[in-house]
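Please see the structure below; I have some questions.
Note that one protein chain is taken out, while the other chains of the complex remain in position.
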Amino acid sequence: MIWRIRMDKRTPGKNNKYAYMLVSFAIMLAAGIVAAVCMGKYSVTPLESLRILLGLRDGSSEMTINVVMRLRIPRILASVMVGAALSVSGAVYQGVFRNPLVSPDYLGITSGASVGAAIGILLSLNTAFISLFAFAGGIAAMLLAMSLPVLLRNNSNIMLVMSGVIVGAAMSSVLGFIKYLADPESQLASIIYWTMGSFSYVSSRELLVIAPIVLLPMAVLFGMSWWIDVLSMGENDARALGANVSFVRSLALGCATLLTSASVCIAGTIGWIGLIIPHVGRLLAGPANRRLLPLAALAGGLFMLMADTITRTISVSEMPVGILTGALGVPFYCWLLYKQRETLL
Amino acid sequence: MKRYISLLLCVGILLSAAGCSTGAGSGAGGDSVIDGSGAVLVAPENPGAIKIASVYAVAVPFITALGLTGQVSAINVKSKFWTDADSALAGAGTVGRGTVDMEALASFAPGVLIHRSNDPATVDAVAGKLGIPVLCITVENYEDINYTLVMMGKYFGREERAQQVCSWLSGKFEMISEIVDLIPPGERVRALMMGGELGRIAGGEMIQSWMIEKAGGICTASGIENNRNWANVGEETIFEWNPDVIFATSSTPLNYTVQALMRDPAWSAMAAIKNQAVYIVPAGIDSWDMPGISSALGTMYMLHCMYPSYFSAEQLQSEIDEYYMFMFGKTFSSEYLGYDLAN
Partner (left out) sequence: MIYEIKDLCFSYPTSEKPVLSRLNLNVGECDIVAILGRNGTGKSTLLNCMLGLLKPQSGSILLSGKDIKEMNERQIASVTGYVPQTYIASFGYSVIDYVLMGCASRIGLFSKPGKSERQDAQAALSELRIEDLADKPYTEISGGERQKAAIARAIVSSPKVVLFDEPTAHLDYGSQLLVLRIIKELSQKGYSVVITTHNPDHALLLGGKAALMDENGSLITGSVDQVITQENLSRIYQADVRLEYIKSVNRKACVYSNL
């Protein structure tokens, strides 16, 4: 079913209005990062946190410096990066599949990454290997989903969607089997916690490894954003317009999948962001991807930063951040649907 | 005078029996027990002959301690230690790991299934559909351990052995308390038990935290209420606590190593790291921090790690050997069990 979503009554922003929006979000994100650095369960004043951040560390204990620089900063940067990655990935999937209801796990990537991580937990591997397995699982799921249409000699969008459904279902079965094999008193809880999403275990080293895998595909997607608009015209139209649909689609989906896999491998499965933030971006900046993708990146980074900061400060036990994004996402999505109820067909 | 002393002895025995027995069979004519889920079960007429099955690994030490391994037809053991230690278990079959395979259980047709308390669906299915009694056990703290020993002792006609084990346990914990009483308050150390992932710790209601306190430590997680589950408090909270000693559980695989933790610059300022006081509680194949009879060993180990001058490595090794001799009639090398008191 193809959904039509009209834009808000406001016409797409002209260049200076869009620029103003982008700068505003960038400022909010920067402010959010600074605020997040100052917040946490470890007792350190906001002023001292800021001084440490700015390199003025005399008078601060080594422990305090470690908390700010080695615990909070990597986690904050990871949450911003993952929020941006999932939002951009979601927007790209929605554009390529011409469906605003699509989310980044459409090709079974999240399920595949969950399977990879679960295998790592089952084998009692350390965090780094669990992340690696998660990444590999996501990529494997994507390759499977994209190879089925090639094998069946039908490269249409609908075939790709069906492949994604098949791969996702298959991966969910495998995950269920792994949960069955797991030690119910220890490993099962770890697998379940991982699938709910958390930034608790992000290290600086992981961040450094993952950052290029996020930033490079994101740069590629920003560069080719206009072609995602062309793809959203439909396969025949896009080809008639001159697009090498197979190549452009593969490149776009490949980059989006890398973003999703990288996000899942450091933070587990976090839902709703890839679905909701693109909608917010379209409401603010219109559907053209050259405007949508950068704005979605900033808005997604900000949203995820806020969600993770809440989960790590609000209670003694850290709630998985995926629960909070779901709890915030569901009513927000209902509100979006309510706003657009007359235009959804 | 003699009559007076005899009277005192009787009172003393009665009081000891009362202290080790907390409602395991009270009021039901002696033939029934109240299991860990509160259900009343009638003890079998010929308890020495009934076959025992279980999928609950926590039950294995209790079965072993009470000398019931010869009656086991199907069991789930966490490691090969149990089959190495007691050849009677090596020949046992299996009816599942954690969850019961109903048809396998039916084919084994045991006289009783020993299971965990928080699984009423399995209890109903096994008892209702197969007519096999289910004896549930809850083992979360020291009181539970005692209760379970006495209750199982009564059910299987091993009251005397249960009493022996209870006495051994209480004796060990009394010894530990006496040593701890010697430690001045100013020397007390702050400690916590880390779980399988960094940032996941044993909550205040878990036996691991009780063990730390029993061993004279100040458990930094004592205020964490998490329904007797591992709590994900995050690394920052642990940094806030800044414990002097960190114990890591051996009841679950760890996704970190002590060496990596010691080398991690983020953790370098923590007192436990500076003190080089990060210990994985032994033993890999027979975890001493799992709720059970070996919790006494785990507590002694913690006492040694936190206060080595009050409880030396030699004393600990002697207790370890005594425990295994008491439980299995033999000792095991530290290499086999997987610990090194020199570190």
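The first chain written gets the first letter, and so on, giving A and B; residue counts start at 1 in each chain.
The criterion applied here is as follows: a residue touches a chain if its C-beta (ideal position, glycine included) is under 8 Å from a C-beta of that chain, and two chains touch if they have at least 3 such contacts.
Predicted model only: the values in this text are computed from it and were never measured.
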{"item": "Displayed chains contacting the withheld chain", "value": "A"}
{"item": "Full-complex contact with the absent chain, from A:G286, A:G300 or A:G322", "value": "A:G286"}
{"item": "Which of A:L132, A:I192 or A:V248 contacts the chain that the document leaves out", "value": "A:V248"}
{"item": "Per the touch definition above, residue among A:S49, A:N99, A:S114 or A:S204 touching the missing chain", "value": "A:N99"}
{"item": "Touching residues (missing chain, whole complex) on chain A", "value": "2-7, 11-12, 95, 98-100, 220, 223-227, 229-230, 232-234, 236-245, 248, 251, 282, 286-288, 290, 343"}
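We adopt the following convention: only the chains that are shown with their structure count from here on.
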{"item": "Distance from chain B to chain A - Cα centre to Cα centre, in angstrom", "value": "43"}
{"item": "Residues of chain B defined as touching chain A within the complex", "value": "57, 97-99, 196-199, 223-224, 226, 229-237, 239-240, 242, 251-257, 260, 264-270"}
{"item": "Complex contacts: residues of chain A adjacent to chain B", "value": "40-43, 61-63, 65-67, 70-72, 121, 124-127, 130, 183-187, 189-190, 193, 198, 200-201, 203-204, 312, 316-318"}
